[in-house]
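Sharing a structure below in structure tokens format, with a few things to ask.
Yeah, one chain of the complex is gone here, protein chain that is, but the others are all in their spots.
This part shows subunit A:
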Amino acid sequence: MNRIHNLFGRKKENILSIYFTAGYPSLDDTTQIIRHLDAAGVDLIELGMPFSDPLADGPVIQESGQKAIQNGMSVKVLFEQLKDLRSSTEIPVILMGYLNPILQFGEEQFIEKCVGTGIDGVIIPDMPLPYYKEHWEQLCRKKGLSNILLITPETTDSRIAEIDVNSDGFIYMVSSNSITGSNKAMDLQKGYFERIEKMELRNPRLIGFGIHDQQSFDNACSYSNGAIIGSAFINHLSKEGTSADSIQKFYKKIKP
């Protein structure tokens, strides 16, 4: 049982997960933003590890990643910043990023560092399921690190069943056929959301991509255990800054 399991054990609905890019807007903002999000009442944090070529991301996350890399962010620097994470907060934290920087850091060392700093799970969108099973699964299970898998409106029922068996913690439901930060109308996805609801998966589900305000958050929550906000939060940080007040203000916009 890690902090993700505990969260979904005690809370079944309206879970708010926030994604932001580590090292943005400034290199040393990472841990402060985590503390402010925790204080504001956010349930879960997805910490993005920036990559030069983020295939699944829209302009907002791309640009924040590019800035973070320029600021000096890397997997190594991030673990340095996180070394005292658990002295100040118990909020579940997931690292999210592409496989290449992790390969260069060293996969086993990466898993060790996650566990050592108190990271609860990972989302690595471009890591294929067979690759995870061969290279990661055993170690992740042993160390209690959750691997969270994604599904999309085009994922077939049989593959969703396979993903449900292999995902740990929750399933990340991508709201539409899109990259992050897109505003494809969520109401068009009713059929997809209802289809997944009826499948009675063993994992809880969070909906992400395109969630940006109270209305889209509430809508997503009506079909799932909660929702994930990324690009809209990064936009907010760019405009309003990283202070406790600014982050509290953002939280109140989503959950008045």
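The rule is simple: a residue touches a chain if its C-beta (ideal position, glycine included) is under 8 Å from a C-beta of that chain, and two chains touch if they have at least 3 such contacts; residues count from 1.
Here is the rule we use: contacts and distances are computed from a predicted model.
The chain that is not shown carries the UniProt protein name "Tryptophan synthase beta chain", picked from "Sulfide dehydrogenase (Flavoprotein) subunit SudB", "Heterodisulfide reductase cytochrome reductase subunit", "ABC transporter permease" or "Tryptophan synthase beta chain".
Checked against the full complex, the candidates A:Thr31, A:Ser178, A:Asn235 or A:Gln248 give a single residue touching the omitted chain, namely A:Ser178. Residue-wise, the contact with the chain that is not shown comes from A:Thr155, picked out of A:Asn71, A:Gln109 or A:Thr155. Residue-wise, the contact with the chain that is not shown comes from A:Asn100, picked out of A:Asn6, A:Ser26 or A:Asn100. Summary of contacts with the chain left out: across A:Val75, A:Cys140 or A:Ile229, the touching residue is A:Val75.
For subunit A, the list of residues touching the undisplayed chain reads 51-53, 55-56, 58-59, 62, 66, 69, 74-76, 98-105, 125-128, 130-131, 149-152, 154-156, 159, 174, 177-179, 182.
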